[in-house]
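A single protein chain has been omitted from the complex, and every remaining protein chain is retained in its original position.
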Amino acid sequence: MTYTGWFVEQFGAGLGWFLANLTLILAIAFPVMVGVALAVYADRKIWAAMQMRRGPNVVGPFGILQTFADAAKLFLKETIIPAGASTGVFLLAPMISFTLALVVWAVMPFDAGLVLADLNVGLLYIFAVSSMGVYGIIMSGWASNSKYAFLGGLRSAAQMVSYEVSMGFILVAVMMYAQSLNLSDIVLAQKGNVLGILNGNIFNPLLFPMGIMFFITALAETNRPPFDLPEAEAELVAGYQVEYSSMSFALFFLGEYANILFMCALIPTLFLGGWLPPLDLPFLYAIPGFVWFLSKMAFLFFLFAWVKATVPRYRYDQLMRLGWKVFLPLSLFWVVVVSGWLMFTGHFAAAPGVM
Amino acid sequence: MHPIFASIAIAGPETILTLGSLAALMLGTFTPKHRALVVTSLFAVAILGVAGFSLTDAPAGRSIAFDGLYVADDFSAYLKVIIMAAAAASVLLALPWLQERGAGRFEYPVLMLLAALGMAMMVSANDLLTLYVGLELAALPSYVLAAFSRADDRSAEAGLKYFVLGALASGMLLYGVTLVYGFAGSTQLDVIAQLVSAQAERSIGMLFGIVFILAGLAFKVSAVPFHMWTPDVYEGAPTPVAAFFSAAPKAAALGLMARVLVVAFPGKVAADWQQIIMFIAIASMVLGAVAAVAQTNVKRLLAYSSIANIGFALVGLSPGSPAGISALLFYVTVYVAMTLGSFLVVLQLRRPDGGTVETMADLAGLSKTQPKLALALAIFMFSLAGIPPLLGFWPKFAVFQAAIASGLLGLAIIGFIASVVAAFYYLRLIKIMYFDEPAVALASEGSPVNGALIAACALFCSPLGMLAMSPLAVATARAAAALFPA
């Protein structure tokens, strides 16, 4: 009997369905939140290690409870709303950021069949939700009624919209290989896709540059260094977050890290074979897919932290130049190359609707 | 071979224009700045020429392409020749003006090519979708062209006004399209005709759809009551752009209107749209004639003149008969030559301060300072007024004849009265040129190409043009017959 089926039997169709999905949602959201706390800690530790410091080491063993202590401090503080702020929008903005960062996990397959909503337009769903992420920032920037926040919001809006364009083209290349927008299908299409033994689009020479571009775009989409211009503390104090305190700040912070974790999960799904082991060898499948998935995520997160620790911030015009003059033409051209190659090799011959 | 290639071959002119416009864009970008404009313009003219000549090679009769979205027949071929010729002339006549205003703005001919492509699509539309996309493709470059001299406030205002009103008209058109689709169950014109004639009684929703489509199209041809933008846009837009607006798009939109109404709504519903067309025709003729009397600006005058002329052309559409459509095509042909000629003369003249002619007072005594241009303008004005020996008389005669033959005597009489009123202001302009004392000494800008274009238009509109009438009559009759399947 399925999980939902059991609930339906116990509580009736409507309530049972509702309760089943509610528990499933919590089963994703709660680990994500804990993951965020650990990710912040890991981020600070890695960063510290690269700079020959110790990092957090006071609260709990090895300082592992540092983030929880920070969170508790933030929750206990007073929420301050600036006098000139547009109150409704001001309070709505962090909620939107946080909600969207959690909602997007719904379509992420953690293992074969282990996904909350197996949408057949999953990739578009992710793209849609991540394109809405900009609203949290731009609304907070406007509602704060502060020039630093506003500039940060505007920068961020322009940045995220710009990088979404090339991100879309990269996704097109991936979905052409998989011939599907469903994330599970995309993962399964990567099984033994290179030389019959390597699992993962990244090993495909045609998709390798796309994978690299996607990683950089993911940095820009999540406002991570070297693309953290929206908050650029040196010039904008803290950008769109400058007027936020306590809980509302915590929501932004959690949302930001949840987004980063999501990108660390999406890149493996699209390019590293998701829950599949890197090599298509039978004994590797003895290790559960979930473990492969989490270790790939951890690896990606290490890369994110590594970049943050070592790369200086971009200047704004350089950022725009990279997005529009380098990534856009390159990814567009590469889509043409990939689709031409796929047509040439008869990749689409069996696809439905091809004349 | 994939069936799509056969369709692409049938849509030869569109294919040539598509590839040509892309090539022109590349050419303009990679040519040195000081030569970019001239090179791109000449290339654009060549592309338009090739597209026009490709029509002579087209198979006779009616060929449908792209699963019924597109039709190539004698009607579309005839109008495409006019459109290509008018667009080519518009590219050429703008060249000196653009050069004077410096800096290789090679986008002008590229936009012109895209607009010509849209217009070609319009006259070949066999589906409401093609109609809409073609209309937008023709309109969008037009908005940009209207605002082309962006440093000039009036030009920017003209562009904005045209854009906002044009978008509104497109919205209405699209609304009409959805209504027709909803009530007929298809967007393909000939299928709509079948479905409509199969319906037991005419549906009121369909009628609403037709009204909305007509409102959108009336805006594009600048017929009353959707004419308000015309004088403002003509006055504000750069003169070569106004010349373009008055010629090719009008021919395309009239052709489109004729095809949609005649092909998709024959029989029972025909009476409905005929009433609307008659109303639009009468209103346009009367308002065009009366409002023009008070104008002092030459471009505004020509704008009202074009409104009135559209009214006369629509008289040809009112009966919905082959003779009427044939007269409409004849009218459009001559009108394009007359209006392009008039704008060319205005464009050729330069005030002492280097500006183009704006007010009618500037033209006083033109016969003494520029006798040749004055003569040409006089020919165009007499022709627009419909004074008998000149060519402009005959198409008016033809549309009235077609209207009377279908029993629309009243329409013809109103048209006749309107044309008498209109003659007043055409003749007044001639009086200003020939009998008033020169106010300012106008110089001729002296471009030989434009001179040749003026001479060609003037010859065509002069009594000599009657030599062209019998081949034109054959061609228009053939083109009109294509809309009425035997």
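Residue numbering begins at 1 within each chain, and the chains themselves are lettered A and B in the order written.
Operating definition for what follows: contacts are C-beta pairs under 8 Å (C-beta built on N, C-alpha and C of every residue); 3 or more make two chains touch, one makes a residue touch a chain.
Definition applied: contacts and distances are computed from a predicted model.
You can't see one chain of this complex, but its UniProt record names it "NADH-quinone oxidoreductase subunit J", from the set "Transketolase", "NADH-quinone oxidoreductase subunit J", "Signal recognition particle receptor FtsY" or "Molybdenum transport system permease". In the whole complex the chain that is left out makes contact with A, B.
In the complete assembly, the contact with the undisplayed chain comes from B:P141, out of B:G52, B:P96, B:P141 or B:P395. Checked against the full complex, the candidates A:V40, A:A85, A:A101 or A:I138 give a single residue touching the omitted chain, namely A:I138. The chain omitted from view is touched by exactly one of B:A23, B:V38 or B:L195, namely B:L195. When the whole complex is considered, the residue among A:A128, A:I212 or A:V291 that touches the unshown chain is A:A128. Counting the whole complex, the residues of chain A in touch with the unshown chain are 14, 86, 89, 119-121, 124-125, 127-128, 131-132, 134-135, 138-139, 142, 150, 154, 157-158, 161, 164, 181, 317-318, 321, 351-355.
Not every partner is drawn; the one left out touches chain B at residues 4, 7, 11, 18, 21, 25, 65-67, 69-70, 105, 107, 110-111, 114-115, 117-118, 121, 127, 129-130, 133-134, 136-137, 140-141, 143-144, 147-148, 150, 159, 179, 182-188, 191, 194-195, 198-200, 203-205, 208.
Operating definition for what follows: only the chains that are shown with their structure count from here on.
Per-chain CA centroids place chain A at a distance of 54 Å from chain B.
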